[in-house]
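Complex shown without one protein chain; remaining protein chains in place.
Showing chain A:
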């Protein structure tokens, strides 16, 4: 059981002062194995905060990030090869402002194929999304602070926690609606894919 936190688009301090207190009290160090951050933190303080939650931190660059050294996209592999079955999940991260049209499912699917990953985590629209298509799953954890977005007038703070176990991933989405944290859950299972070209 591997817990992966997917979070991003905080836009601190430009659009939001801080993470909601209810989220902060839920995110405690030591429980999460990996953090995937879609970008737009935007300052070092937020980076350091995530580092305290989990040292294995993967961030991609958002267009407002202070640190321009974050990569444009990143992949990581979770799980191990087991004889007979492929018990691995490959995750890809990309902020999403580079993928036009913004938020377009099919264009994001292309990126997923390009990175050759099972799960693509992306942001930029500040809207939570989790959908499965032929090639895999695309997840957008939304904005953890509910920051202003030109995409929608109604942004609720949200983040995603993925529980990866063998070939199965359970996606928990935490949303702050009217002051209360609501949790929703989606199951995805990876089918054994055909062996890749090499």
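Rule of thumb we're sticking to: a residue touches a chain if its C-beta (ideal position, glycine included) is under 8 Å from a C-beta of that chain, and two chains touch if they have at least 3 such contacts; residues count from 1.
The criterion applied here is as follows: contacts and distances are computed from a predicted model.
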item	value
Omitted chain, identified by the protein name its UniProt record gives, among "CIB1 protein", "COMM domain-containing protein 1", "Vacuolar protein sorting-associated protein 35" or "PIGH acetylglucosaminyltransferase"	"Vacuolar protein sorting-associated protein 35"
Candidates A:14, A:31, A:51 or A:182 - the one touching the absent chain	A:14
Residue among A:31, A:113 or A:182 touching the omitted chain	A:113
On chain A, residues whose C-beta touches the chain left out of the figure	12-18, 21, 43-45, 63-64, 97-98, 100-102, 104-107, 109-110, 113-114, 116, 127-135, 148, 150, 153, 168, 173, 184-189, 191, 194, 196-198
